[in-house]
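Here the complex is missing a single protein chain, while all its other protein chains stay put.
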Amino acid sequence: MSQPTPPKMSARNVNVYYGEKQAIQNVSIDVDTDNVTAFIGPSGCGKSTFLRTLNRMNDTVASARVEGEITLDGENIYSSGMDVVQLRARVGMVFQKPNPFPKSIYDNIAYGPRIHGLASAKADLDVIVESSLRRAGLWDEVKDRLKDSGTALSGGQQQRLCIGRAIAVEPEVILMDEPCSALDPIATAKIEELIHELRGRYAIVIVTHNMQQAARVSQRTAFFHLGTLVEYGSTSEIFTNPREDRTKDYITGRYG
Amino acid sequence: MNGVAIITLILGLGLIAWLSARAKAMRLAPAASQTGDRSRKRPLLHSLPSYHGWYAALWVLGPALVFLAIWANVMPGLVTGRVLQDPAAAALPMDAMSRSAILSEARNIAQGNAQAAFDPRANALIEPYRSANRFYSLGGALAALMLALAGGAFAFTRIRPDFRARTKVERVVMSALLLASLIAIVTTVGIVGSLLWESLRFFSMVSPLDFLFGLKWSPQSAAMGYGNENAFGAVPLFWGTIFIGAIIAMFVAIPLGLMSAIYLTQYAKPAARAWLKPMLEVLAGVPTVVYGYFAALTIAPNMRDFAAWIGIHNASSESALAAGLVMGVMIIPFVSSMADDSINSVPQSMRDGSLAMGATTSETIRQVLIPAALPGVVGGVLLAVSRAIGETMIVVMAAGLAANLTLNPFASVTTVTTQIVQLLTGDQEFDSAKTLAAFALGLVLFVVTLLLNIVALQVVKRYREAYE
Partner (left out) sequence: MNAPVSPDALRRQPTDWKGDAMRKRIASRYASERRFRRIGLAAILMSAGFLAYLMISMLSGGLGGFTRTEIAVRVDFPKAPIVIDPASLRGEGAEAVLSSVNWQALTDQAATSALGKDGAWIAPGAWLVVRDAVKADPAILQKSVTLHLPASAELDVAAKSEGQPAAEAAYARLEKAGLTSRAINWDFLTSSDGTDPTQVGIWGAFKGSLLTMAVTLLLSFPVGVLAALYLEEYAPRNRWTDMIEVSINNLAAVPSIIFGLLGLAVFLNVLHLPRSAALVGGLTLALMTMPVIVIAGRNAIKAVPPSIRDAALGIGASPIQVVFHHVLPLALPGIMTGTIIGMARALGETAPLLMIGMRAFIASPPGGITDPATVLPVQIFLWSDEVSKGFVEKTSAAIIVLLLFLLSMNSIAIYLRNKFERRW
């Protein structure tokens, strides 16, 4: 890392409101491809809300309103020229609860490439499905039953399927909102391993309540509290030597 | 003494019993209930005074009213018996038909339901009827009063501080509740029983196989004495019912209902939804006779003109199409509300998952929501079909009576419900196959709608459970 690359996404002075209520206050942050970024903070502090502003999923909430500027490769994603369909294809998302579609495993992965027209022939699609499942670390477990329903998999497998589904459209950023909170430790370990492997190719942002997890998988950590960004820096620094007392209290388990 | 008066009297007695029993109970527990001494932990009375009141009232009303109900059914027989003892009755003819005709005429005049006798022999019996009526109704009234007083007296003697009036009263209330619930079973049994009974009589005249698989339906010919063979083949009716209710109507109702539900749940702004949803409810609330009239008066002629315009000249003015279209419109709100429920019970996370992939709303709806909601929608459509094939007035007014087996929507077909109405219009003879056939058709309709409902509810239930 001799030369600092420009950040993949950056947010400047972002405020988010749900109706009258302000959920995010004046948050500025940069996210880059070389590092996995973790968002931590007590429940209700606005981590999910902020994450959802990064691919405009808040548009689906009627009462939500976003102020400020968020750019992807220097382009404001809230400008009128930005197309949400394209934005969301470039900024993928994995949710807290695995949400495979009630379709076959194959069709789950092929969903994105199909709607975006990324494969012109069946053979191309097969390649995409296989490579996505391999990268999601699921191929060996499901290669003989691609026609089975995605909802018939175990929770951990479902979550990896959802990650595979997200990377099948070759996104540039992947947002993960507590992707392991519904999973057991073994499944969690697999997802963490997966995040390791995906790092460098995609900018990854992960929301987590688990301090150890944040420490294990991320290189940079952002601590949110009551809708504000309290501290943002390298993970090792935040965990060993936080600048703010609030951060220290939270990490040492005083509250949250 | 007339019925209203005696019932009023007994109700009055019940009120008196309630008041006096309550008063007595209050006197028994002066400390607890009159001085309002709340510091006493345990009142002398086991039950509140009003429960003693209810206990007494129930004893006054119950036996007396039950007796009156029985008496009202028994009395006509007793009255007739007494009239027959009368010397005037000796002049009655022996044959049962004219005998009962004269008797009922005399009875009607005696009760003031008729003015003058058609048969002079009835006149002699009017006075005996009147006196017998007076005798028995007075007797019944007196007996009922006695019962009421006796019941009241019995209840009154039982009022003691430790008497568990509340428990007793509550047991009666519980029985009333249970009885009310059992009416549903009684009704079901009544439906199944009466349909089965009359159908069995029908099937003793017409073979069930001929009925279920026969291709020719012409009950008039049977009624005119040409025999029951080949007159009661119901297949054309079944076809007509399916053609109108399950095919044409669904062609209208499924796309429009489904798309309306999609628009309402996924696109409409809250303000628009606040208007459009009640509009659909209004459509569901229009009585079917209005739809029928509209179909027959407005839609059917238009359909015929339309058929002529596209070059079909033998189109019927009672086409399957007109009835089916209007029935479809009637079913739209039904399909739409079922689809609405199904789509709404698809978890939001599914929708979010698709949108987060960069799918547009319509892609999400078509490729994720509808496949996910499909079992629920299918269940709803089955319910809608069961509703449509049981619908009567639209087809009675707008579909024809000709039992055709045809695929031509401009031709006239007839349906099960139309024929039930037709068969039971005019003279009903409960020993002719023509009248009884209506019950056999009713049985088929009942069984089919029941099965459709059971299957549909099962599908919907399974589907709901999948997302819980």
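What to note about this one:
Letters are used for the chains, namely A and B, taken in the order the chains are written, and counting of residues starts over at 1 for each.
The rule is simple: a residue touches a chain if its C-beta (ideal position, glycine included) is under 8 Å from a C-beta of that chain, and two chains touch if they have at least 3 such contacts.
Predicted model only: the values in this text are computed from it and were never measured.
For the chain left out of this panel, the touching residue among A:135, A:225 or A:246 is A:135. Contact with the omitted chain, checked across B:135, B:154 or B:197, is made by B:197. Interface residues of chain B facing the missing partner chain: 166, 170, 173-174, 176-185, 187-188, 190-191, 194-195, 197-198, 255-260, 262-264, 266-267, 276, 279-280, 282-283, 285-294, 296-298, 329, 332-333, 360-363, 365-366, 383, 386-387, 389-393, 396-397, 417, 420-421, 424-425, 428, 430, 438-439, 442, 445-446, 449-450, 453-454, 457. Within chain A, the residues in touch with the undisplayed chain are 83, 85-86, 89-90, 115-118, 128, 131, 134-135, 137, 139-140, 169-170, 172, 190, 193.
Just so we're on the same page, only the chains that are shown with their structure count from here on.
Chain B has its Cα centroid 58 Å from the Cα centroid of chain A.
For chain A in complex with chain B, the touching residues are 55, 57, 60, 84-89, 92-93, 95, 97, 99-103, 111-112, 115-116, 162, 165-166, 169. Those residues of chain B that touch chain A in the shared complex are 347, 349-360, 363, 367-368, 371-372.
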